[in-house]
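All protein chains of the complex are present and in place, except for one that has been dropped.
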Amino acid sequence: MSKLKNIKLNHALVALSLFLGGILMITGIASGNRAAVPMNLKYDVSQTVSFSDLNILRTKFKNRLKIVEFTSNKVCLDTVANLKFQKCYSLSELENVKWVRKSFSSVKKPVVIFAQVEKDRDYAASVLNYYGYNVQVLTEAASTSDIIKQIKNPKKEYIEELRYSKSRKTRL
Amino acid sequence: MIEAQKHEKPYINPYLGGMGLGMVLFFTFFVAGKGLGASGALTRMFAFTLNLISPSYVAGQEYLYKYVSSSNHVLYHWLTFMFVGVVVGSLVAGFRQRRMKVEMLKGPGTTNKRRIITAFVGGILVAFGARLAGGCTSGLALTGAATLGAAGWVFFLSVFAAGLAVAYLIRREWL
Partner (left out) sequence: MLAPFLKLGYIDDLGMIFTSIVAGLVFGYILVSTGMGNSRKISAVFYGKDWGVMKVMFSAVVTTMILTYSAFYLGLLDINLIQLTKLNLGAQIYGGLIFGTGMVIGGYCPGTAIAAGTTRKIDALIFILGFMAGLWLFAINYTAISGFFMTEDLGKVTLSGVFNLSYGTMSMLVVLTALGTFLLLNKTEGKLYKKTI
(Lines give C-alpha, C1' and ligand atoms only; values in the text may rest on other atoms or scores of the structure.)
Protein backbone atom coordinates (compact mmCIF):
# COMPACT_ATOMS: atom_id res chain seq x y z
CA MET A 1 0.00 0.00 0.00
CA SER A 2 2.76 2.41 0.89
CA LYS A 3 4.45 1.63 -2.41
CA LEU A 4 1.31 2.70 -4.26
CA LYS A 5 1.16 5.84 -2.17
CA ASN A 6 4.81 6.47 -3.04
CA ILE A 7 4.11 6.10 -6.76
CA LYS A 8 1.11 8.40 -6.62
CA LEU A 9 3.17 10.92 -4.67
CA ASN A 10 5.99 10.72 -7.18
CA HIS A 11 3.55 11.27 -10.04
CA ALA A 12 2.15 14.31 -8.28
CA LEU A 13 5.65 15.71 -7.72
CA VAL A 14 6.57 15.16 -11.36
CA ALA A 15 3.44 16.97 -12.47
CA LEU A 16 4.09 19.80 -10.05
CA SER A 17 7.69 20.29 -11.18
CA LEU A 18 6.72 20.29 -14.84
CA PHE A 19 3.98 22.80 -14.14
CA LEU A 20 6.21 25.15 -12.16
CA GLY A 21 9.07 24.71 -14.59
CA GLY A 22 6.73 25.57 -17.39
CA ILE A 23 5.59 28.75 -15.70
CA LEU A 24 9.18 29.72 -15.09
CA MET A 25 10.03 29.10 -18.71
CA ILE A 26 7.16 31.23 -19.94
CA THR A 27 8.09 33.98 -17.51
CA GLY A 28 11.68 33.71 -18.60
CA ILE A 29 10.83 34.04 -22.26
CA ALA A 30 8.59 36.99 -21.57
CA SER A 31 10.74 38.78 -19.09
CA GLY A 32 14.28 37.65 -19.79
CA ASN A 33 16.53 37.95 -16.79
CA ARG A 34 14.75 40.71 -15.01
CA ALA A 35 11.92 40.63 -12.53
CA ALA A 36 8.53 40.19 -14.12
CA VAL A 37 6.69 42.10 -11.45
CA PRO A 38 6.97 45.85 -11.90
CA MET A 39 8.93 47.58 -9.19
CA ASN A 40 6.98 49.19 -6.41
CA LEU A 41 8.47 52.64 -6.81
CA LYS A 42 8.14 55.08 -4.01
CA TYR A 43 10.06 56.63 -1.19
CA ASP A 44 9.12 58.09 2.17
CA VAL A 45 8.73 61.69 3.16
CA SER A 46 11.07 60.87 6.00
CA GLN A 47 13.79 60.21 3.49
CA THR A 48 14.25 63.80 2.45
CA VAL A 49 17.08 66.13 3.35
CA SER A 50 17.69 69.76 2.67
CA PHE A 51 20.79 71.33 1.25
CA SER A 52 22.00 72.48 4.62
CA ASP A 53 21.55 69.02 6.03
CA LEU A 54 24.31 67.74 3.76
CA ASN A 55 27.06 68.65 6.15
CA ILE A 56 25.19 67.16 9.07
CA LEU A 57 24.93 63.95 7.16
CA ARG A 58 28.60 64.00 6.29
CA THR A 59 29.66 64.39 9.89
CA LYS A 60 27.17 61.85 11.09
CA PHE A 61 28.39 59.22 8.68
CA LYS A 62 31.98 60.44 8.63
CA ASN A 63 31.94 60.79 4.87
CA ARG A 64 30.88 57.19 4.44
CA LEU A 65 28.01 58.10 2.24
CA LYS A 66 27.38 58.89 -1.36
CA ILE A 67 26.11 62.12 -2.85
CA VAL A 68 24.90 61.26 -6.30
CA GLU A 69 23.48 63.25 -9.14
CA PHE A 70 21.40 61.57 -11.79
CA THR A 71 20.96 63.02 -15.21
CA SER A 72 18.86 61.96 -18.14
CA ASN A 73 21.59 63.05 -20.44
CA LYS A 74 24.06 60.46 -21.55
CA VAL A 75 26.92 62.20 -19.85
CA CYS A 76 27.04 64.38 -16.80
CA LEU A 77 27.54 68.00 -17.72
CA ASP A 78 29.20 69.48 -14.68
CA THR A 79 32.54 68.07 -13.83
CA VAL A 80 32.60 65.81 -10.84
CA ALA A 81 34.50 67.03 -7.82
CA ASN A 82 36.90 64.13 -7.79
CA LEU A 83 35.71 63.06 -4.38
CA LYS A 84 35.14 59.43 -3.57
CA PHE A 85 31.67 59.99 -2.33
CA GLN A 86 30.39 62.41 -4.92
CA LYS A 87 29.30 60.97 -8.22
CA CYS A 88 27.22 61.68 -11.25
CA TYR A 89 25.48 58.97 -13.23
CA SER A 90 23.18 58.67 -16.17
CA LEU A 91 19.62 57.70 -15.33
CA SER A 92 19.60 54.88 -17.86
CA GLU A 93 22.21 52.94 -15.86
CA LEU A 94 19.55 52.20 -13.25
CA GLU A 95 17.93 49.71 -15.60
CA ASN A 96 20.81 47.31 -15.01
CA VAL A 97 20.66 45.71 -11.57
CA LYS A 98 24.21 44.45 -11.81
CA TRP A 99 25.42 47.98 -12.39
CA VAL A 100 23.43 49.18 -9.40
CA ARG A 101 24.93 46.57 -7.12
CA LYS A 102 28.41 47.28 -8.39
CA SER A 103 28.21 51.05 -8.13
CA PHE A 104 26.52 51.06 -4.75
CA SER A 105 28.32 48.24 -3.06
CA SER A 106 27.24 48.90 0.52
CA VAL A 107 23.58 48.98 1.40
CA LYS A 108 24.34 50.69 4.67
CA LYS A 109 25.90 53.84 3.22
CA PRO A 110 23.26 56.50 2.78
CA VAL A 111 22.81 57.75 -0.75
CA VAL A 112 21.88 61.38 -1.14
CA ILE A 113 20.21 61.84 -4.48
CA PHE A 114 19.67 64.98 -6.48
CA ALA A 115 19.08 65.84 -10.09
CA GLN A 116 18.46 68.88 -12.20
CA VAL A 117 15.03 67.56 -13.11
CA GLU A 118 12.73 66.72 -10.19
CA LYS A 119 11.13 63.81 -12.02
CA ASP A 120 14.54 62.21 -12.59
CA ARG A 121 15.42 62.66 -8.95
CA ASP A 122 12.25 60.98 -7.76
CA TYR A 123 12.64 58.12 -10.17
CA ALA A 124 16.24 57.47 -9.18
CA ALA A 125 15.41 57.70 -5.51
CA SER A 126 12.54 55.25 -5.70
CA VAL A 127 14.52 52.72 -7.75
CA LEU A 128 17.41 52.76 -5.30
CA ASN A 129 14.97 52.61 -2.43
CA TYR A 130 13.42 49.53 -4.01
CA TYR A 131 16.81 47.88 -4.15
CA GLY A 132 17.17 48.38 -0.44
CA TYR A 133 19.46 51.39 -0.19
CA ASN A 134 19.28 54.06 2.48
CA VAL A 135 18.03 56.78 0.19
CA GLN A 136 18.00 60.47 1.13
CA VAL A 137 16.43 62.81 -1.35
CA LEU A 138 17.79 66.32 -1.65
CA THR A 139 14.68 68.44 -1.68
CA GLU A 140 16.14 71.84 -2.42
CA ALA A 141 17.10 72.40 -5.97
CA ALA A 142 20.77 72.98 -6.30
CA SER A 143 23.22 72.95 -9.08
CA THR A 144 26.07 70.51 -9.11
CA SER A 145 28.63 73.24 -8.63
CA ASP A 146 26.73 74.55 -5.59
CA ILE A 147 26.87 71.18 -4.01
CA ILE A 148 30.50 70.65 -4.84
CA LYS A 149 31.26 74.05 -3.39
CA GLN A 150 29.45 73.13 -0.22
CA ILE A 151 31.27 69.83 0.07
CA LYS A 152 34.65 71.39 -0.49
CA ASN A 153 34.05 74.31 1.86
CA PRO A 154 31.89 73.21 4.72
CA LYS A 155 31.13 75.64 7.51
CA LYS A 156 33.76 75.97 10.20
CA GLU A 157 31.82 74.15 12.87
CA TYR A 158 31.36 71.18 10.59
CA ILE A 159 35.06 70.97 9.88
CA GLU A 160 35.72 70.68 13.60
CA GLU A 161 33.01 68.09 13.98
CA LEU A 162 34.36 66.12 11.05
CA ARG A 163 37.93 66.23 12.33
CA TYR A 164 36.89 65.16 15.79
CA SER A 165 34.72 62.31 14.59
CA LYS A 166 37.40 61.08 12.18
CA SER A 167 39.83 60.63 15.04
CA ARG A 168 37.59 58.12 16.78
CA LYS A 169 37.74 54.61 15.39
CA THR A 170 34.25 53.58 14.51
CA ARG A 171 32.52 51.32 12.07
CA LEU A 172 29.32 51.73 10.22
CA MET B 1 19.56 -0.82 -2.83
CA ILE B 2 21.01 -0.11 0.59
CA GLU B 3 18.24 -0.13 3.17
CA ALA B 4 18.40 0.95 6.77
CA GLN B 5 19.53 -1.70 9.19
CA LYS B 6 17.05 -3.80 11.12
CA HIS B 7 17.35 -1.89 14.37
CA GLU B 8 16.91 1.44 12.59
CA LYS B 9 13.81 3.09 11.26
CA PRO B 10 13.59 2.94 7.47
CA TYR B 11 15.03 5.73 5.39
CA ILE B 12 12.59 8.37 4.26
CA ASN B 13 11.61 8.99 0.66
CA PRO B 14 14.72 10.54 -0.96
CA TYR B 15 12.68 12.84 -3.16
CA LEU B 16 10.91 14.28 -0.15
CA GLY B 17 14.17 14.54 1.71
CA GLY B 18 15.70 16.34 -1.24
CA MET B 19 12.73 18.69 -1.37
CA GLY B 20 13.19 19.48 2.29
CA LEU B 21 16.86 20.19 1.68
CA GLY B 22 15.92 22.35 -1.25
CA MET B 23 13.49 24.34 0.84
CA VAL B 24 16.00 25.01 3.58
CA LEU B 25 18.58 26.00 0.99
CA PHE B 26 16.08 28.46 -0.45
CA PHE B 27 15.49 29.73 3.06
CA THR B 28 19.19 30.51 3.44
CA PHE B 29 19.26 32.19 0.03
CA PHE B 30 16.27 34.31 0.87
CA VAL B 31 17.40 35.34 4.30
CA ALA B 32 21.14 35.56 3.94
CA GLY B 33 22.03 35.29 0.29
CA LYS B 34 24.29 32.42 1.23
CA GLY B 35 24.07 28.67 0.80
CA LEU B 36 25.04 25.56 2.67
CA GLY B 37 28.58 24.42 3.25
CA ALA B 38 30.53 21.82 5.13
CA SER B 39 34.13 21.81 4.00
CA GLY B 40 34.50 25.45 4.93
CA ALA B 41 33.52 24.79 8.53
CA LEU B 42 35.98 21.91 8.85
CA THR B 43 38.72 24.05 7.31
CA ARG B 44 38.10 26.81 9.83
CA MET B 45 38.12 24.43 12.72
CA PHE B 46 41.36 22.96 11.46
CA ALA B 47 42.95 26.39 11.08
CA PHE B 48 41.75 27.37 14.54
CA THR B 49 43.14 24.27 16.22
CA LEU B 50 46.45 24.52 14.43
CA ASN B 51 46.66 28.16 15.38
CA LEU B 52 46.20 27.25 19.02
CA ILE B 53 49.02 24.76 18.81
CA SER B 54 51.45 26.89 16.88
CA PRO B 55 50.45 30.37 15.68
CA SER B 56 53.82 30.90 14.10
CA TYR B 57 53.37 27.88 11.88
CA VAL B 58 49.99 29.04 10.71
CA ALA B 59 51.39 32.49 10.02
CA GLY B 60 53.78 30.89 7.60
CA GLN B 61 51.06 29.03 5.72
CA GLU B 62 49.46 31.49 3.34
CA TYR B 63 46.35 29.40 2.79
CA LEU B 64 45.54 28.90 6.46
CA TYR B 65 46.72 32.29 7.60
CA LYS B 66 44.02 34.13 5.72
CA TYR B 67 41.42 32.37 7.85
CA VAL B 68 42.88 33.33 11.19
CA SER B 69 43.95 36.82 10.24
CA SER B 70 40.61 38.35 9.31
CA SER B 71 38.98 40.92 11.55
CA ASN B 72 36.45 38.47 12.93
CA HIS B 73 37.46 35.40 14.88
CA VAL B 74 38.06 32.50 12.54
CA LEU B 75 35.18 30.52 14.01
CA TYR B 76 32.75 33.44 14.04
CA HIS B 77 31.34 32.56 10.66
CA TRP B 78 28.13 31.48 8.99
CA LEU B 79 29.59 28.04 8.25
CA THR B 80 30.69 27.29 11.79
CA PHE B 81 27.23 27.95 13.14
CA MET B 82 25.84 25.80 10.38
CA PHE B 83 28.20 23.03 11.48
CA VAL B 84 26.79 23.23 15.00
CA GLY B 85 23.30 22.96 13.53
CA VAL B 86 24.27 19.94 11.43
CA VAL B 87 25.65 18.16 14.49
CA VAL B 88 22.53 18.84 16.54
CA GLY B 89 20.19 17.95 13.69
CA SER B 90 22.06 14.71 13.07
CA LEU B 91 21.89 13.85 16.76
CA VAL B 92 18.16 14.41 16.89
CA ALA B 93 17.52 12.35 13.78
CA GLY B 94 20.01 9.73 14.91
CA PHE B 95 18.30 9.19 18.22
CA ARG B 96 14.78 9.38 16.90
CA GLN B 97 15.52 6.94 14.10
CA ARG B 98 17.74 4.70 16.18
CA ARG B 99 20.81 5.20 14.03
CA MET B 100 23.23 5.89 16.85
CA LYS B 101 24.93 2.51 16.94
CA VAL B 102 28.69 2.64 17.15
CA GLU B 103 29.92 0.78 14.11
CA MET B 104 32.36 0.73 11.26
CA LEU B 105 30.33 0.89 8.08
CA LYS B 106 32.04 -1.01 5.31
CA GLY B 107 31.38 -3.15 2.27
CA PRO B 108 30.58 -6.84 2.76
CA GLY B 109 33.81 -8.02 1.23
CA THR B 110 36.30 -6.00 3.21
CA THR B 111 37.88 -5.85 6.64
CA ASN B 112 37.96 -3.19 9.33
CA LYS B 113 41.64 -2.62 8.75
CA ARG B 114 41.12 -2.01 5.05
CA ARG B 115 38.18 0.25 5.81
CA ILE B 116 40.29 2.40 8.11
CA ILE B 117 42.73 2.92 5.27
CA THR B 118 40.08 3.69 2.68
CA ALA B 119 38.29 6.11 4.99
CA PHE B 120 41.48 7.97 5.82
CA VAL B 121 42.75 8.13 2.25
CA GLY B 122 39.32 9.09 1.01
CA GLY B 123 39.27 11.91 3.52
CA ILE B 124 42.60 13.23 2.30
CA LEU B 125 41.51 13.26 -1.32
CA VAL B 126 38.12 14.79 -0.59
CA ALA B 127 39.74 17.59 1.40
CA PHE B 128 42.17 18.26 -1.41
CA GLY B 129 39.51 18.25 -4.06
CA ALA B 130 37.14 20.38 -2.03
CA ARG B 131 39.60 23.14 -1.29
CA LEU B 132 40.89 23.13 -4.84
CA ALA B 133 37.45 23.38 -6.37
CA GLY B 134 36.23 25.84 -3.79
CA GLY B 135 33.56 23.80 -2.04
CA CYS B 136 32.09 20.39 -1.52
CA THR B 137 28.87 18.73 -2.56
CA SER B 138 26.78 20.91 -0.28
CA GLY B 139 28.49 24.20 -0.91
CA LEU B 140 29.44 23.93 -4.53
CA ALA B 141 27.34 21.23 -6.12
CA LEU B 142 24.03 21.88 -4.36
CA THR B 143 24.21 25.62 -3.83
CA GLY B 144 26.00 26.25 -7.10
CA ALA B 145 23.78 24.03 -9.20
CA ALA B 146 20.63 25.57 -7.75
CA THR B 147 21.73 29.03 -8.85
CA LEU B 148 22.61 27.64 -12.27
CA GLY B 149 26.24 28.38 -11.54
CA ALA B 150 28.45 26.75 -14.11
CA ALA B 151 31.09 26.05 -11.44
CA GLY B 152 28.69 23.85 -9.49
CA TRP B 153 27.63 21.86 -12.51
CA VAL B 154 31.18 21.35 -13.78
CA PHE B 155 32.25 20.20 -10.32
CA PHE B 156 29.28 17.87 -9.98
CA LEU B 157 29.94 16.21 -13.33
CA SER B 158 33.64 15.77 -12.55
CA VAL B 159 32.87 14.22 -9.18
CA PHE B 160 30.59 11.66 -10.74
CA ALA B 161 32.93 10.94 -13.62
CA ALA B 162 35.80 10.18 -11.26
CA GLY B 163 33.61 8.34 -8.79
CA LEU B 164 32.14 6.04 -11.40
CA ALA B 165 35.54 5.27 -12.89
CA VAL B 166 37.38 4.65 -9.62
CA ALA B 167 34.47 2.65 -8.24
CA TYR B 168 35.26 -0.13 -10.64
CA LEU B 169 38.87 -0.26 -9.48
CA ILE B 170 37.99 -0.62 -5.82
CA ARG B 171 34.84 -2.66 -6.18
CA ARG B 172 36.16 -5.20 -3.74
CA GLU B 173 35.80 -2.63 -0.98
CA TRP B 174 32.15 -1.92 -1.44
CA LEU B 175 30.45 -4.76 -3.31
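Chains: A and B, in written order; residue numbering restarts at 1 for each.
Everything below uses one rule, namely that a residue touches a chain if its C-beta (ideal position, glycine included) is under 8 Å from a C-beta of that chain, and two chains touch if they have at least 3 such contacts.
Keep in mind that this is a model prediction, so the values were computed, not measured.
Novice: Based on the whole complex, identify which of A:Ala12, A:Met25 or A:Ile56 touches the chain you can't see.
Specialist: In the full complex, the listed residue that touches the missing chain is A:Met25.
Novice: Tell me which stretches of chain A touch the chain missing from the display.
Specialist: 14, 17-18, 20-29, 31-33, 35-40, 97-98, 101, 107-108, 130-132
Novice: Hey, which chain B residues sit against the chain that's not shown?
Specialist: Against the missing chain, chain B presents residues 1-2, 4, 11-12, 14-36, 38-39, 41-43, 46, 50, 61-64, 78-79, 81-94, 97, 99-107, 109, 115-116, 118-164, 166-167, 170-175.
FYI, only the chains that are shown with their structure count from here on.
Novice: Write out the stretch or stretches of chain A touching chain B in their complex.
Specialist: Residue positions touching the partner: 6, 9-10, 13.
Novice: Looking at the complex, which residues from chain B come into contact with chain A?
Specialist: Of all residues in chain B, those touching chain A are 13, 15-16, 19.
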